[in-house]
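Below is one structure, written out as structure tokens; comments come after it.
And now, chain A:
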Amino acid sequence: MTTILKTENLTIRFGGHIAVDHINFEMPENQFKSIIGPNGAGKTTFFNLISGELKPTEGKVYFKDEDMIRFSSVDRTRKGLGRSFQITNVFPNLSVLENVRIAVQSKEKIRYQMIRHISKYTSLSQKAEELLGLVRLYSKKHVIASQLSHGEKRKLEIAMLLALDTEVLLLDEPTAGMSLEEVPAILEVIRRIKEQGNKTILLIEHKMDMILDLSDSIMVLFNGKVLADGTPIEIMQNEMVQNAYLGGLYDEHIAKS
Partner candidate 1 sequence: MELLMNLTINGLATGMLIFLLAAGLTLIFGLMDVLNFAHGGLFAWGAFSSVWFYSLTESFVLAILGAILTGIILGFITEKLIIKPVYGNHVQQILITLGFMLVLTEMLKVVFGPNQIAAKTPAYFAGSWEIGDVIIIKYRVFIIVVGFLVFGIVQYILKKTKVGLIVRAGVMNKEMVQTLGININNVFLYVFIAGAVLASLGGALMAPYSGVIYAEMGMEFAILGFIVVVIGGMGSFPGSLLAAILVGLTGSYMAYYVPSLSLAVNMLIMAIVLIFRPQGLFRVKG
Partner candidate 2 sequence: MTTKYQWNNIFLTIIVIVLFIFPFVTDSRTWTILLTQIFIFSILAMSYDILLGYTGIVSFGHAMFFGIGAYTTGVMLDRVEPTIGVFILSIVTGMIIAGIISFIVGLLTLRLKSHFYAMLTLALSGLFLVLTEKWRSLTSGNDGFTFRAPEVFKDRAVFYLVVLVCLVVTYILLRRFVQSPLGHILVAVRENEQRTKSLGFKVLHYKVIASVVAGVVASLAGALYAISLRFVNTSVLTMDITLDALLMTIIGGVGTLIGPIIGAGVIELSQHYLSGLAKEYPIFERWIIFFGILYILVVIFFPAGIVGTIRQAYYKRKKPHVVEGRSNSEDL
Partner candidate 3 sequence: TNSDTTEDTKDNEGKVPVSGTGEEGGTIKIGVLASLTGALESYGKQTQRGFDLGIEFATDGTMEVAGKKIEIVYEDTETKPEVAVQKATKLLEDDEVDFLVGSSSSGDTLAVLPLAEEYETIMVVEPAVADSITGAEFNPYIFRTSRNSSQDAVAGAAAIAKSGVKIATFAPDYSFGLDGVAAFKKAAEKLGAEIVLEEYADPAATDFTSNLQKVIQAKPDYLFVVWAGANSPWNQIADLKIQEKGIKISTGAPDIPALSTMEPLVGMEGFSVYYHTLPDNNVNDWLVEKHKEKFNGEVPDLFTPGGMSAAISIIEALKKSEGNADGNELIGIMEGMSFDTPKGTMTFREDDHQALQTLYSIKLEKQEGIDYPVPVLIRELSPEETEPPIQN
């Protein structure tokens, strides 16, 4: 299996605080990996370093063996590193459909065309509508994004990421605030993408059920360092992980199974 994403000694310091601390990490192609860890462990920051939102103080990021450090976040997205955001981050005054369409535009490389009317690009809207169907937001396609409820915004966020159709998907708590009823639907979407087998997925989540269900492997971050990395079972049984992160949840999990 080839490694698609790799970090070497990846480190970032904010003042005295080391948020990500010499992380060496390898991601095999078309795998599904989850990242867990306590709040403030550095998960989101780790994503920010991979996607280029932040520049590391030290260390390297490789995507398909290419050094990514000199590339901006824009270039990295274009090369195939797509991400969703932990805080909902959409275009508030555009309709749901337009939000997704912008993302499709990027995927289709329709970036600088300034003569033809956008409605002539019918495939854009079609693709966007398809994706909205996938995340169960089709009925709201003409609603202004700022009027969506919190959970609906999360779905929109996912649709936008899927629209980019990048090889690597970085998902930062995609289901936070999503209703119990909806979570399975989104899981289904993620599962289907996984099953297509041509996407590498990195997922940050705190919902253990979901992680155990989907992940090929799990990495645990703690204070910016890798505390453990392994299969779901290994991780669940790791005592350090239990103490630092899971707490009573582990007992519950045992009880359930």
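Just so we're on the same page, a residue touches a chain if its C-beta (ideal position, glycine included) is under 8 Å from a C-beta of that chain, and two chains touch if they have at least 3 such contacts; residues count from 1.
Basis for inclusion: all candidates are chains of the complex that A comes from, given by their letters.
This is a predicted model, so every value here is computed, not measured.
Between chain A and the candidates 1, 2 or 3, a touch occurs in this complex only for 2. Across the complex, chain A meets candidate 2 through its residues 51, 53, 72-74, 77-78, 83, 85, 89-95, 98, 101-103, 105-106, 110-119, 121, 124, 142-144, 160, 164.
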